[in-house]
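One protein chain omitted, others in place.
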Amino acid sequence: MVNTKVDLLGITLDNPVIPASGTFGFGYEFAELYDINCLGTFSFKGTTRESRFGNPTPRIAECTAGMINAVGLQNPGVDAVINEELPKLKKVFHKPVMANVSGFSVEDYAYTCALLDREEQVGWLEVNVSCPNVHGGGMSFGTEPDAAAEVTRAVKAVTTKPVIIKLSPNVKDIAAIAKACERAGADGISLINTLLGMRIDLKTGRPVIANTMGGFSGPAIFPVALRMVYQVSKAVGIPVVGMGGVSCAEDVIEMMMAGASAVEVGAANLVDPYASKKIVEALPAAMEKYGINDLNDIIGKAH
Amino acid sequence: MVNTKVDLLGITLDNPVIPASGTFGFGYEFAELYDINCLGTFSFKGTTRESRFGNPTPRIAECTAGMINAVGLQNPGVDAVINEELPKLKKVFHKPVMANVSGFSVEDYAYTCALLDREEQVGWLEVNVSCPNVHGGGMSFGTEPDAAAEVTRAVKAVTTKPVIIKLSPNVKDIAAIAKACERAGADGISLINTLLGMRIDLKTGRPVIANTMGGFSGPAIFPVALRMVYQVSKAVGIPVVGMGGVSCAEDVIEMMMAGASAVEVGAANLVDPYASKKIVEALPAAMEKYGINDLNDIIGKAH
Amino acid sequence: MKQTILTVTENAPLTSSVYRMRLRGDIGANRPGQFAEVSLPGLFLRRPISVCCAEGDTLTLIYKVVGRGTELMTRLPIGEKLDVLTCLGNGYDLEASAEKPLLVGGGVGVPPLYYLAKELINKGKSVSVVLGFNTRDEIFYENEFASLGCRVTVTTADGSCGIKGFVTDALPEDADYFYACGPLPMLKALYRAADIPGEMSFEERMGCGFGACMGCSMMTRSGAKRVCKDGPVFKKEALLW
Partner (left out) sequence: MKQTILTVTENAPLTSSVYRMRLRGDIGANRPGQFAEVSLPGLFLRRPISVCCAEGDTLTLIYKVVGRGTELMTRLPIGEKLDVLTCLGNGYDLEASAEKPLLVGGGVGVPPLYYLAKELINKGKSVSVVLGFNTRDEIFYENEFASLGCRVTVTTADGSCGIKGFVTDALPEDADYFYACGPLPMLKALYRAADIPGEMSFEERMGCGFGACMGCSMMTRSGAKRVCKDGPVFKKEALLW
């Protein structure tokens, strides 16, 4: 019997497989299909202070081995998440959940995280610093070490649970940003969010996505994600959650060898609703195939 | 009859299809297979001041819809290129060729470009600023606006032919770098070079590439390349040559709609030696399908 | 929602660009107005196609060739196995109509109305159908609706067959409720023209098709709704038009 149990910042996961934020809603759509308690945990839809409709449609474009989304953080706002979504989730999911938080100012982040930190079922706060910084001229918080560190400090100051900062890959030196977050008190780093991408409709000559560009993810981005997980996990001393293009158990193993302590699965859930469950189930056989008895043995093996 | 002729910095190309540097050698291997004069032009293998063996092997890794290479600029050095490769090329290729140049110092670039600028068959200099800057701590010239501009100025000072600066995509704000090159006198911009990527061999837990990481290219990167071509062509007033994942005539059209005046084809040539020829041949029918009479009408149509 | 592997048993053109595909297997319990998401070899996202009919172990889809995915579909041979999600979306509200439902379809908005007509007739209702096409050669399924026992009117924009004009030029007077599917301009025109209550089916680019990604949201009177899960059918009074 192989061991798939891993520790993520003091909480034991039955396995390292975590559906990624924005691809698993608040768990329901999937709980209707299978018992989602088979997952390590999952990261719920990016939650903001106020409710948001998000961007105009079309918000989705197809790509070779991937997709672009420009959902724009549609969510009911933190109060509705706490009062409506989490109570419903509790009935179908009996493990700590990862709360994914976004914001457009440092205060937004702190406000939303402080509220979610008090929720019993929240195990970790995953702070997505890929949003545009409204006060800082629209550049994303996650593309500047100082801005990312500022968000980290503000969130850490008002929370007690482990804070994982989720980084954007659209930067020159992601390890520098990770290190700034670590110094500012982050308990973990997760990466990567989507790559900025674009498609054009040949029939009209116009961008497919109403907002022109969007976030590119899926199997196509795996080599970039793997490289960044490797770079960041070598640069920091805190746990790293890896993601980007993961679609099978082998990808989970490769991400862990690159340095991930746990692995998120995003777009794969959208094209195969059972993808995360299948990965959990395939993991032991894949481990055996490569002679791995305990996943903890391979974290960062490629370093 | 549709028109596929486009102008690239004063030289008319029969069509905008250009095999990309590093995937077409110095033309021979392909001239044995078909008459390469059907191409718009091609960009020859990145040439440096001195000859280079490049990186240790393995230098190649497979990815979903793409590949990683870490060839490391293997080439015979500028003197051998001028004395041996170009005379041989002249016999099989009767159009101006694009001379791709790399260097590890500003002086390297200027030296090599000055020599190639004097060669009759060279139509354009494509200056690849993705190499590590040996004197500047190993960061690539192409990731800093100032360094890219410095290379541009140095090359422009010693050359008479159009200078196209080829940019790296591994940056936060590629338009800012393009603008710095434009201000420094660049006649055109080409992009994108490869994305930094990585793979790990599950059997050993070690990186597949001897040098750990390498350049990721192929259809998987197309949405990122398209986005950057769009951003750069909106930001600058000089022509843009687009590339990254192009593998069919539709991709050429999409790149041009994003703002490219001509389009390079890289990894596709490696998996199908006839890829560039097939794209040239398929272009008129694809244009007709989308009601395009003249490719010049669609350049930047999505802006 | 049901994930299932189905076998192509028919895949043939009805017009120059519209094909009918029949798929056999464990198709689940599909309601009229629901749709399927078909996974196609080599393409990342699934393609949403309305259920044109679902009987026993056979699912009928009618699709128009508009891009890479639907072009690829035309080349799938009999016997090919496809990974399909079925029973997606809310479907039409069969109870909403009193006695005289009116079904209005335009182009490839016609297919889902066939299954709907069938079920409404099974319920003993007197069904009128107005089908709008651009031109004679694009017409399909006129006879199939007639065979079910519907009163069928066809309109063509160029007048090459039936009434010249749009569906709104041919709406019967006596209907008590409408069900519609078709291009957005048709839906909008119908919304303005019809003084009876009704509901219509919408399209949007989809990431998942089952409510997980928020890719397909639409703003309604009762807030943001997902076309794939809360729709694709929305009641007239929910629309912000």
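Think of it as A, B and C in the order they're written, each chain with its own count starting at 1.
Criterion: a residue touches a chain if its C-beta (ideal position, glycine included) is under 8 Å from a C-beta of that chain, and two chains touch if they have at least 3 such contacts.
Source: prediction; values computed, not measured.
The chain not shown here is touched by just one of B:8, B:39 or B:61, and that residue is B:61. One of B:4, B:23, B:143 or B:159 touches the chain omitted from the figure, and that residue is B:23.
In the full complex, chain B contacts the hidden chain through residues 22-25, 29-30, 32-33, 45, 53-54, 57-67, 69, 71, 74, 208, 218-219, 267, 269-274.
The working rule: only the chains that are shown with their structure count from here on.
Averaging the CA coordinates per chain and comparing them to the mean over all protein CA atoms picks out A as nearest. Relative to the C-alpha centre of chain B, the farthest chain centre belongs to C. Centroids built from CA atoms put chain C at 47 Å from chain B.
Centre to centre, using the average C-alpha position, chain A and chain C are separated by 36 Å.
Among the residues of chain B, none is found touching two or more other chains. Counting only residues that touch two or more partner chains, chain C has none.
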